[in-house]
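Note that one protein chain of the assembly has been removed; the remaining protein chains are unaltered in position.
Let's look at chain A:
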Amino acid sequence: MVENNFLTDIQLDVLREIGNIGAGHAAASMSALMNKKIDMRVPIVTIVPFVDVLEWVGGLDRPVAGMMIHISGDLPGTIYFMLNIDEDETLVRCMTDRPKVQLVDNGKPDRFGVSLFKETDNILAASYFTALADFTGLQLQPSVPYLQIDMAGAILSHSLIEVSQMTDHALIIDTAISYSGGDNPVRGGFLFLPHPDAFSTLFQSVGIEEDG
């Protein structure tokens, strides 16, 4: 197992490229769905201690719509796609041409809005996943996507708990895709958290040694 805190430059480059390819495909899907030009930020690969990780995602109790896909197979890990609630509403409204769709109605999740949201985010997260599987050539199985609208910290800590038995750090590959035209910008963040056991498989799949 690679110690999280000692990644070489080339390893970091590989991880950035993974973020690039995954989010690039998702951005293309989002562009097709919205019929709009979509921008993508250069991926940030970072190793964050648990104590800071939730601050790092922009406030632990920030309410977000979060979609999670578990990956099993050669490269276990978790992919999240997270948006602020109002941004997610903009995304779904743009896509469906239904300007009144809501995600939260009277303090409760709106069933129709949530169902549309699930479908949209499923397409985006699946694009990311497919690109990851193609790029690495590994056998990966996605779970069904799980949706939760709640505090960012509560959603993300689910995956931190999974790796917390062996580490106090999370490796996060963070890529944002955004639509900045119109009055309401949409910025969605992909977070890919590979399981620490998967690092060597990941690096070998793209032809570099575990120790760089």
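Going forward, a contact is a pair of C-beta atoms (placed from the backbone, for glycine too) under 8 Å apart; a residue touches a chain by one contact, two chains touch by 3 or more; residues count from 1.
Operating definition for what follows: contacts and distances are computed from a predicted model.
Per the UniProt record, the absent chain's protein name among "Alpha-D-ribose 1-methylphosphonate 5-phosphate C-P lyase", "Peptide/nickel transport system permease protein", "Probable chemoreceptor glutamine deamidase CheD" or "NADH-quinone oxidoreductase subunit J" is "Probable chemoreceptor glutamine deamidase CheD". In the complete complex, the residue from A:Leu12, A:Ala28, A:Ile47 or A:Ala154 that touches the missing chain is A:Ala154. From the set A:Ile21, A:Met34 or A:Met68, the residue in touch with the chain omitted from the display is A:Met68, counting the whole complex. Touch with the chain omitted from the figure is made, among A:Ser115, A:Gln139 or A:Ser164, by A:Ser164. Not every partner is drawn; the one left out touches chain A at residues 50-55, 59-61, 63, 68, 70, 72, 107-108, 143-144, 146, 148-158, 160-162, 164-168.
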